[in-house]
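Below you'll find the structure, written out as C-alpha cells, and then a few comments.
All protein chains but one are shown at their positions in the complex.
Our next item is chain A:
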Amino acid sequence: MNKFKLSILTGALLSSSAVFAQVTAITNATVHTQTQQGVLENATVLIENGKITALNPKSFNADVTVDAQGKVLTPGLIGTMNHLGLVEVGAVSRSVDAYDKSGLEFDPSTAFNPRSSLIPYARKGGVTQNLSIPSLPWGESGVFMGLGFVADLSGEFGSVTDRKTALIVDLGAASGDGSRAAAVQAFAKKLSEQKKKLTAKKDKKADKDPSSEEKLLIDVLNGKLPVVASASRASQLLELIKLKEEFGLNLVIYGADDAVLVKEELAKAKVPVIVSAVSNLPTGFDALHAHLGNAGTLEKAGVKVILNVAGDGSHNVYQMRFNAGIAVANGMSHDGALKAMTVNVADTFGIEGGKIAKGERADVVLWTADPFEFNTRVDTIWINGEQVTTESRHDKLTDRYTKDSSMPRGYTK
C-alpha cells in the first residue's frame, strides 16, 4: 500500500490564498522543540510555504514578524482515536460518517468534513492535526473497524494529509458473547493466511495482483501500516506482543487500562500505548488498575505514551491539554506529556508534524502561558504555515446573548 502524503497537494490548494509565499518570523519565543534541542529561550522560528524553514537563523527577512514576548511556542497538538470530521452531532445519524460494517478495508477519509463546527472548536485547544478513526455501528461488535486517517484542522478543503494511516482493530473484551481468544485468533488467522500467500508467491509467479484487502495485510505484515489494537487486560497485552513478534507488526495499544502490569514488556517490545490521562475507574474486569498515575508510570518505564481524550473525544478533543496537566499532577513529566500529544503521535504513525525543526510542517501554537493550565489560552495558531482563528460558532452564540441590543437577539449577528 502506498501511504498517500497529501501535504504537498494541500499546500497547493492553500496557495490560492495569496499570502502563502510570505515569510513569517516568530521571535522571542520559548520554543518547546520536541527534538533533541529541547526548550529554546528567546528563539526565532521562520515559516515559509507551510514549512518551518529555520530555527534561530543568524539573520532573516520576514514579511510578518510576531514578537512572542517570551511566550511558549509548541508544535500543534495531534488528536487521536476520535471521529473528528466524521461527526457533527452524535445522535444525528446523517451527520455521522464514522460507522460502517465494511470492516478491514473501510476508509472513511473521503467523508472528512473540514467545515465541521468541531474543527475550529478543537483549535481552541491548540489541536492542529488529528487521527480520525472508524468504528462499527452502534451495538455491533467485531475485530476490524477499518482504517484511520490524518487531517489537519485548517478547515480548508483538501486538509486530509494522510490516508490509510493505521488499521484499527478491537482485540479487547468482546461486547457480545464472543471471546477475547476468538478475536485474537481471527486477526492472527488473517495474518497467517496472508503470510502463506506471500511465501507461496515467492515459490511461483503470482498469477494475479493482490486484492485491496491483501494489499493492506501485506503492509501490516511488513510493518508499514501500524495496527492500533484496543485492549486493556494485561495478559491480553502480552498476547498482542506475541502477535507483534510473530508477524512483525507495527503495534500500538489503545485503552491499556491495565498496561502498568506489563510496562516493562511493552517498553522492551517498543509498543506505544494510547491512554486517557483521566481514566481511573475499574470500568470492567480488564481495568482494575486504571489510575491517574498510569501515564506517568508508563513514561518512567520507557513506554512511548500517547495521550488522548476518551469518551466523546471528537467534540472534546480541545480538553486534551487539560488532561495532560492532570497527568503531570499525577506523576508524568511536563515534557513527556507534551511529547505524548505531539512528537510521539507523529513518530508512531509516521506523519509529519509534532516537532519544531527545520523542514517540519509549520503547525505551531503560541500559548499565553503554560499550555496545560486553565488560565492559559491559545494566543496564535498556525496550521500549515497559515495563521488560523480559534473562533467557533460557540463564540457567536456567546456574543449574541451577552451584547446589549434594542432589537430581538435574532438580529444580533
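Following the convention adopted for this analysis, a contact is a pair of C-beta atoms (placed from the backbone, for glycine too) under 8 Å apart; a residue touches a chain by one contact, two chains touch by 3 or more; residues count from 1.
The criterion applied here is as follows: contacts and distances are computed from a predicted model.
Undergrad: Leaving aside the chains you can see, what is the UniProt protein name of the one that's missing? Options: "Amidohydrolase", "LrgB family protein", "Peptide ABC transporter ATP-binding protein" or "Spermidine/putrescine transport system permease protein".
TA: Its record in UniProt gives the absent chain the protein name "Amidohydrolase".
Undergrad: Which residue, A:L167, A:V278, A:V303 or A:V388, contacts the hidden chain when the whole complex is considered?
TA: Of all options in A:L167, A:V278, A:V303 or A:V388, contact with the hidden chain holds for A:V278.
Undergrad: Among A:T53, A:S154 or A:N316, choose the residue that contacts the chain missing from this document, as touch is defined above.
TA: A:N316
Undergrad: Going by the contact rule already stated, which one of A:G90, A:P137 or A:G359 would touch the omitted chain in the full complex?
TA: In the full complex, the listed residue that touches the missing chain is A:G90.
Undergrad: Kindly state which of the options A:F144, A:F187, A:F349 or A:F372 is in contact with the chain not pictured.
TA: Looking across A:F144, A:F187, A:F349 or A:F372, the contact with the absent chain belongs to A:F372.
Undergrad: Counting contacts across the full complex, list the positions on chain A that touch the omitted chain.
TA: Contacting residues on chain A, toward the hidden partner: 87-92, 118, 278-285, 287-289, 311-312, 314-316, 318-319, 322, 325-326, 328-329, 372-375, 377, 394-395, 397-398, 401-402, 409.
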